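Heads up: the structure comes next, in structure tokens.
Just one protein chain is left out here, and the rest sit where they should.
By letter and in written order, the chains are A, B and C; residue numbering begins at 1 in each of them.
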Amino acid sequence: MELKENCGITGVYGNKKAAEIIHSALFSLQHRGQESCGIITGSGKNHSSAMGMGLVSDVFKPACMKTLRGHFGIGHVRYSTTGSSSPKNIQPFIAEYRGKTYAISHNGNLVNSTSLRRSLEKRGSIFRTSLDTEIIMHMIMMSRKESFIEKILDVLPEIKGAFSLVFFSPEGIVAAKDPWSFRPLCLGKLEEGYMVASESCAFDFAGASYIRELEPGEVLVIDGKGIKSILPEKRVRTARCIFEFIYFARPDSRVFGESVYHARKKLGENLAKEFPHTGEMVIPIPDSGSISAIGFSQKKGLPFEMGIVRNHYVGRTFIQPLQESREKSVRIKLNPIKEVIGGKDIVVIEDSIVRGTTSRMRITDLRKSGAKKIYMGVSCPPIRHPCFYGIDFPDSRQLIAGKKSVKEIEKEIGVDGLIYLSMESMLASIRLPGEEFCTACFTGEYPVPCGSQARLKKERFETGRRGKE
Amino acid sequence: MELKENCGITGVYGNKKAAEIIHSALFSLQHRGQESCGIITGSGKNHSSAMGMGLVSDVFKPACMKTLRGHFGIGHVRYSTTGSSSPKNIQPFIAEYRGKTYAISHNGNLVNSTSLRRSLEKRGSIFRTSLDTEIIMHMIMMSRKESFIEKILDVLPEIKGAFSLVFFSPEGIVAAKDPWSFRPLCLGKLEEGYMVASESCAFDFAGASYIRELEPGEVLVIDGKGIKSILPEKRVRTARCIFEFIYFARPDSRVFGESVYHARKKLGENLAKEFPHTGEMVIPIPDSGSISAIGFSQKKGLPFEMGIVRNHYVGRTFIQPLQESREKSVRIKLNPIKEVIGGKDIVVIEDSIVRGTTSRMRITDLRKSGAKKIYMGVSCPPIRHPCFYGIDFPDSRQLIAGKKSVKEIEKEIGVDGLIYLSMESMLASIRLPGEEFCTACFTGEYPVPCGSQARLKKERFETGRRGKE
Amino acid sequence: MELKENCGITGVYGNKKAAEIIHSALFSLQHRGQESCGIITGSGKNHSSAMGMGLVSDVFKPACMKTLRGHFGIGHVRYSTTGSSSPKNIQPFIAEYRGKTYAISHNGNLVNSTSLRRSLEKRGSIFRTSLDTEIIMHMIMMSRKESFIEKILDVLPEIKGAFSLVFFSPEGIVAAKDPWSFRPLCLGKLEEGYMVASESCAFDFAGASYIRELEPGEVLVIDGKGIKSILPEKRVRTARCIFEFIYFARPDSRVFGESVYHARKKLGENLAKEFPHTGEMVIPIPDSGSISAIGFSQKKGLPFEMGIVRNHYVGRTFIQPLQESREKSVRIKLNPIKEVIGGKDIVVIEDSIVRGTTSRMRITDLRKSGAKKIYMGVSCPPIRHPCFYGIDFPDSRQLIAGKKSVKEIEKEIGVDGLIYLSMESMLASIRLPGEEFCTACFTGEYPVPCGSQARLKKERFETGRRGKE
Partner (left out) sequence: MELKENCGITGVYGNKKAAEIIHSALFSLQHRGQESCGIITGSGKNHSSAMGMGLVSDVFKPACMKTLRGHFGIGHVRYSTTGSSSPKNIQPFIAEYRGKTYAISHNGNLVNSTSLRRSLEKRGSIFRTSLDTEIIMHMIMMSRKESFIEKILDVLPEIKGAFSLVFFSPEGIVAAKDPWSFRPLCLGKLEEGYMVASESCAFDFAGASYIRELEPGEVLVIDGKGIKSILPEKRVRTARCIFEFIYFARPDSRVFGESVYHARKKLGENLAKEFPHTGEMVIPIPDSGSISAIGFSQKKGLPFEMGIVRNHYVGRTFIQPLQESREKSVRIKLNPIKEVIGGKDIVVIEDSIVRGTTSRMRITDLRKSGAKKIYMGVSCPPIRHPCFYGIDFPDSRQLIAGKKSVKEIEKEIGVDGLIYLSMESMLASIRLPGEEFCTACFTGEYPVPCGSQARLKKERFETGRRGKE
């Protein structure tokens, strides 16, 4: 699968190398967003920030890192969607209020942002960005409560949808998660101090040890007095995004408390059980299908071969000079090995299918490289509905499974057999209770109402993309 | 004289080449600010903007200009003060409000911004910049009035100090000037449509004809219905900045309705009348002393010689690799010609003296180049007080005339005779009534109270410069 | 293994999309050099070139590609060694001679360059670069022969060592290989015209079909008259670099006519046969150990697991802001997965060991992640001698196997068992005759004498790096 919307967030408190730790964490979270990145650090008295468009390695040069002082701070990597990229949307979102500086890093998507924004504008708020994050900052500053924490607690119940947040204030950092727990956010212990991050892989380089995932709706205050957890009084239905396991998260991470590697391998094993076809080898679509393919291979007893090579130098910066077709971009990125698959019956493992166009091109390429029979296993059910909680799926008309049957898709992408993993097997692949996941993109049952407003916003955004900054 | 604070603003309505006209106007106004520049244009339905740090020629490349479409827009060039430069302070200041986009270009400085900002923050406003402009935008959006024009009219009486403003809205542009008329702003007629600009030189390249200066306190609405002028009900004392004639404005401009060239030449003529010394030639300190020196030369009957050459390649980008002393930077910029002044008694004409350090260095240089007697004429009275209306004068302790007599200054800068133009002659050099000028920097009589708040702000800013963005 | 010296070269003739094909070929060959890249194309009458420091995706922007016209051309990607990078060393090396333009792309390293350079200097040649390529160009231009081809044939016998070359002249392109065939170079057929490239993976994206590897000492003239092959009259001992199979080449390539994937998998299978230890899983050091690990896993019957994750965003651009130690750089690039290897006995597969420092750090990391027993398999014999034919191995004192026994290395890098593949098994893994490979780095038996001169040059280079451009 290609391009889905998401972001990576992190925060550190109580370590004099806060900036360096945040920097390495953003490196580890880079797969969650490559458009822009930012860091703000502080000591309570002073603060400093650095941000820019591009990769962590491009934005933070040594000279820049030296200016980031203080024992706490937060960071952000932002996902790129074509057309809407703008320097003004870089996060953390920083604001000055009564002579003090506050900032927010946000991963997720609100479903009631349109109405929230409208009511803020009625009260005179002006906006500089199209970020949900700015809405949250406005609401907090307008709260009548006294302290920053109280203001946060006052405002969070009003915002609906997916949000994992890390706040920066002169006192320290605050981590918060929506009550549905749509997006991951976990807590780790540094040799000195604490850190939070979207995925646990961010802890490894910093030498932090994993403590736990934040609870649904939990607010975690980390400052000079230590750590304080505030849990919501009443709980709502938990709705974790299952796509974090299927595609987003790194295999060396834990999200929602579970190992992504184990979950992903189990998806492959379960797919093998439901897979009626066979072949001479199992080949993953790199890199997202690799772990599932290992599980599949072991369970099915077919040899695992890396029959498609990924060119890691072809990133988002590859602007095709040829411009002939998107096909070339796909082909230069993934190259099937004739010597491996030529004349063979193969099983290819893909994590998911969105529009189907990319899959079709890859199958064409495999045919050209001499593959005989091609069976495809997909490690999740058909995606039929858009996501309003932060994943950049198109609407149902553009989702291939939104309008076609599995048989039709099989034909369209040109495989000799196409098997999607069943819903039950998918949920059974992860140790967490199945009913605590959001599966709206498969079923259309949205855990948080997101009727006309969110749809409107999605549309407005896409229209907006045509506009100019 | 060196570096004083100011900005240049412009706006165009009703011309399909709006962006190009604004671009050329900013070129013409570049002397009012070299730190950053920006343009926003629109058609009512869409808008587009471009801005950046640096000169107009660096920021607006052809590819960038192509994206600026629409029949109206506004522009800004910003002055540079060491240390406080930041991309976030670039103007026009743009905000979104209820799905529409508004923008402001501002030249001037408010004296009650601290209290205005404080009361806005009490109501929950958050700030992203340290600009007075953002305060004005917040106030307008919070006004209970219905239309954008009504909101502007509702808010302007609350802001005190110097402001020439051009607003951008989906309907068109609005130009406004503070009731004291501190800063210039004039109206011109394009072949199609209208334009406003800080100085009339901006009209020349665009082929616009000069109509008139805006009245004190006037608000000029230029949109699809034509031009509408709204004048304040009661007038206050007019207080035009006389420094626009002495130093800021280009000699090919009209400001406040008067020709700068004529005023500046008259300053030189009047200085000649009061000048007791003589010499073999008159030499201007380029470029600001040139026109006065011509007037002086003609009235005094002494030959005018360009005995000091200015190196135009030494701009603000000259970061001295030597770092030894500021003296070298001064010397490489202005080079006296030994063959012209060697062995001669000379009269040098300077527009004004601020700290006195630059003047002293230049006199030293002239001595090294062989000048015998050196008499200096200054085309304004001694500057003894800071400015709170937009000029970057230091406080009285750093102003050489704030603590020393003319005789002492004469000695300190090392001239054989130093003559300042008298207040009466200065005011008599310009055809406008003398009592309608602000002369606070000479007299300490401030036309708009600017007690502790403005002073505090000045101080805060200077402290702030030490901080980090 | 880390950092070895090499380059990638390509050439196209007879296709109006020559520039685009070269561009895509360089993308495919990017793994052979990331420091700089360049392209020159022409039509016989005109030519145009573009080159720069950095990756193919950074250097060739669409606007730049448009300027590269003509139906033939050559390209180059250059390997990066810290400290010696300089824009002047970018290839293709272009020279003008009698009003015509010639260029060379070179992969390899000469052993008699010092004496060649000295004799050229005696005749008055001046040099702008430290490239062997410039020496070759000088020699060709000084040849008394008439045509460009004759000059090439006149000069090639004088140069000793490793060279795969592609020449550009107003008539077309010429490909040439040293008589020992140290470096690969193969010929492919485009839909229109022909292309040559270091590895066959460059053909895939261009839609070219693989024809054959160039013969040792072959010169291939490709111009308007078609293809003409010139073979050397007497043959010398063939000495193909076996490291192309072990590490350099992409697994989707053929080099020297053989599939890299098959060779590399066979290396793993043969290693499995000689491997006395066992464990619960086989883990490759990504990416270079992956294919051998698959072969190992299948032969040994142990499950293959991707227990170490590579962060592809950490490239050569990662300048550590921490600067504490190289260890951190290694760790952020490869992250072991605790959940996979914790508490397990594992076999890790590495392609080769050079200094041993990187291996030691990785083993330390695996221990920290909870691995119990760690056995390491290396898919080649111990490297004990430097390479003078183009690979950036250090001298014997810095090669860990140059001074320590396998038992000592085992201890130093901290594994519970270390097995190197035997020489016989390594050679048996590839279908080509074993005696046609250069194995000097293992045995010290150099197929082309490279005594004091080459050693001197190696030393001079390393000293030179301390100098300043």
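Everything below uses one rule, namely that contacts are C-beta pairs under 8 Å (C-beta built on N, C-alpha and C of every residue); 3 or more make two chains touch, one makes a residue touch a chain.
None of the values given here were measured: they were computed from a predicted structure.
Novice: If I'm reading the header right, one chain is hidden. Which shown chains does it touch across the whole complex?
Specialist: B, C
Novice: From the list B:Val340, B:Ala371 or B:Ile400, pick the residue that touches the absent chain.
Specialist: B:Val340
Novice: Going by the contact rule already stated, which one of B:His262, B:His277, B:Arg355 or B:Lys372 would touch the omitted chain in the full complex?
Specialist: Per the contact definition at the top, the residue touching the missing chain is B:His262.
Novice: Among C:Ser48, C:Thr238, C:Ser359 or C:Ser379, which one touches the chain that has been omitted from the display?
Specialist: Within the whole complex, the residue contacting the unshown chain is C:Ser48.
Novice: Using the definition of touch stated at the top, determine which of B:Asp58, B:Glu192 or B:Glu274 touches the missing chain.
Specialist: Residue touching the chain left out of view: B:Asp58.
Novice: Touching the absent chain: which residues on chain C qualify?
Specialist: These residues touch the chain not displayed: 46-49, 67, 94-98, 102, 118, 121, 123-128, 137-138, 141-143, 467-469.
Novice: Could I get the residues of chain B that touch the absent chain, sorted low to high?
Specialist: For chain B, the residues touching the absent chain are 17, 20, 23-24, 27-28, 30-31, 34, 55-58, 60-62, 64-66, 201, 204-205, 250-252, 254, 259, 261-262, 290-291, 294, 297-298, 303-306, 309, 311-315, 317-323, 328, 331-332, 335-337, 339-340.
In this text, only the chains that are shown with their structure count from here on.
Novice: For chain B and chain C, what is the smallest step count along a path of chains that touch one another?
Specialist: Shortest path length, in steps: 2.
Novice: If I average the C-alpha coordinates per chain and also across every protein chain shown, which chain's average lies closest to the global one?
Specialist: Centre-most chain by C-alpha means: A.
Novice: Could you work out how far the Cα centre of chain B sits from that of chain C, in whole Å?
Specialist: Comparing mean C-alpha positions, chain C is 61 Å from chain B.
Novice: Averaging over Cα atoms per chain, report the distance between chain A and chain C in Å.
Specialist: 37
Novice: When the centre of a chain is set as the mean of its C-alpha atoms, what distance in Å lies between chain A and chain B?
Specialist: 49
Novice: Counting only residues that touch at least 2 other chains, which ones in chain A make the list?
Specialist: Expected reply: no residues.
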